[in-house]
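Here is the structure we will look at, set down as structure tokens.
Note that one protein chain of the assembly has been removed; the remaining protein chains are unaltered in position.
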Amino acid sequence: MSGNMNITLKVWRQKNKDDRGRFETYPVQGVSPDMSFLEMFDVLNERLINEGKEPVAFDHDCREGICGMCSMYINGRPHGPLQGVTTCQLHMRSFKTNDTIVVEPWRAKAFPVIKDLAVDRSSFDRIMSAGGFISVNTGNAQDANATPIGKEDADTAFAAAMCIGCGACVAACKNASAMLFVSAKISQFALLPQGQPERKSRVSKMVAQMDAEGFGSCTNTGACEAECPKGISLSNIARMNRDYINAQFTSQQM
Amino acid sequence: MSWFSKMLGSSIGQKLIMGVTGLFLISFLVVHCGINALIFMNDGGQTFNKGAEFMGTNWLIRTMEIVLFAGLLLHIIKGYSLTRQNLNKRPVEYAVSAANKNSKWYSRSMGLLGTLLLIFLIIHLKHFWITSRFTDQITGGHITLYEEMKIIFSELWVVVLYMLSMISLGYHLLHGFQSAFQTLGLNHKRYTPLIKNTGVIFSILFPLLFALMPLVMYLGIIK
Partner (left out) sequence: MTSAKLDARIPEGQLEQKWTKYRSTVPLVNPANKRSLEIIIVGSGLAGASAASSLAELGYKVKVFCFQDSPRRAHSIAAQGGINAAKNYQNDGDSTYRLFYDTIKGGDYRAREANVYRLAEVSANIIDQCVAQGVPFAREYGGMLDNRSFGGTQVKRTFYAAGQTGQQLLLGAYSALQRQVGLGQVEMFTRHEMLDIVNIDGKCRGIIARDLITGKLERHFGHAVLLCSGGYGNVFYLSTNAMGSNVTAAWKAHKRGAFFGNPCYTQIHPTCIPVSGDHQSKLTLMSESLRNDGRIWVPKRKEDAEAIRSGKLNPNDLKEDDRDYFLERRYPAFGNLVPRDVASRAAKERCDAGFGVNQTGEAVYLDFAYNTKFKYGKKEATKLGISNPTEEQLNTLGKAVIKEQYGNLFDMYQQITGVNPYENPMMIYPAVHYTMGGLWVDYNLMTTVPGLYALGEANFSDHGANRLGASALMQGLADGYFVVPYTIGAYLSNEIRTKPIDTNHEAFVAAENEAKARLEKLMGIKGTKSVDHFHKRLGKIMWDKCGMARNAEGLKTAIAEIQTLKAEFWKEVRVPGELNEFNPELEKAGRVADFIELGELMCQDALNRNESCGGHFREEYQTEEGEALRDDVNFNYVAAWEYISESNWQLNKETLNYENIKIAQRSYK
């Protein structure tokens, strides 16, 4: 074994969506500070398998902080104690030996648990289907440099577009609100000339879908921004509010 | 008006109601505090009573009073319904929460702070508004509003209650002031710091002025 840290994990175990679920405690020995948090789970799972037990199910894929698949609510915070970091990029050097770490799944009505720490985030996809796009068929495009876009707008749009759709904002929010996620996509398009034709219908449809999915409303606590691994700004929510109000008052549709 | 009610029913629309009514109530606080601060003239309530009389008889103010109550009721009812709705959005609570690491406790406790304020408000209305509007104590010329204040603020528990309530008000405003602007979509790199700072000053200054009133009367600093 490569390390000398000893960790006690309290992990949420839940067989399926209908199971009530409970915490299980697992000591993990020989943890290296260079391990990622998920690699520590690999070590735990390897041991559980060797003991004939069922390993902990958790979502993960790229393990480099960009796919947004990993979740985990660690010691009361989504993606753990560091800022600007997903669970897969959290390393054990951020903990001390003999620490007890409590790991729970994202909890929200709109994110039902599938098994253990894996949750269903398909509500995000449905919000995107409602309006998170620019309606341009393949082949319709003009030359890419035909419309200049100021660097400031391009950079701000990019900052919003960096959202990885992990759902930490929902997990962190006391109201399980998805407004940071939704507003990031709305902002990206609202800041670009390409996004203007559908600007009003987009915000109306995406907000309606967000509400229908069972996310809560925003009370501006700022927890989402603080926990977002990509630093998506609250100003996006303000922009969405502004666009939404504007769209409702000025839309030609009855 | 279907689009309008639909908008107000959406998550953003409901926030909008909270924000707009909140800002309206803030504007009321300014007027209320301004008139009441006349007691600090320390002229035996002469100026204050004039102000009070104006407020009690001017038709515009009396009309606004109805709007004010409507706004207040809307703020309270919407606040409760939103809080209840939001509680349902997380059917299973987290076992461990480190919410203090990502947000301020008072921003998460607006419902609680608001409830404390509501209790205070009922007592406060009973103390002054009911007395001045629904009895002839003041309108009949038996006592002035200033004298009524002196009577009410002669009891220690009342003074303590008022002061504690003003602490609630301070925290409620500390989040609510800047939050209302955010809800209305007024967020800009250049101006948001100004709004936030104004909010902080406002939420300290006005509750402090209000809190001083019962205190100075109880201590007899103002006669």
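Some observations on this one:
Order of writing sets the labels: A and B. Residues in every chain begin at 1.
Following the convention adopted for this analysis, contacts are C-beta pairs under 8 Å (C-beta built on N, C-alpha and C of every residue); 3 or more make two chains touch, one makes a residue touch a chain.
Everything quoted here is computed from the prediction, not taken from an experiment.
Contacts of the undisplayed chain with the visible chains, over the whole complex, involve A.
Contact with the undisplayed chain is limited, among A:S32, A:S201 or A:N246, to A:S32. Residues 2-3, 15-16, 32-36, 38-39, 42-43, 45-46, 48-50, 52-55, 57, 59-69, 84-85, 89, 91, 93, 114-115, 118, 120-122, 124-125, 128-145, 148-151, 154-155, 157-158, 161-162, 164-165, 188-189, 192, 194-195 of chain A touch the missing chain (whole complex, contact as defined above).
As a convention for this text, only the chains that are shown with their structure count from here on.
Within the complex, the chain A residues that touch chain B are 12, 21, 23, 73, 75-77, 81, 102, 104, 107-110, 172, 174-177, 179, 207-208, 210-211, 214-223, 226-227, 234-235, 237-245, 248, 251, 253-254. Across the interface of their complex, chain A is touched by residues 2-4, 7, 10-16, 82, 85-86, 88-99, 101-104, 107-108, 110, 175, 178-179, 182-189, 192 of chain B.
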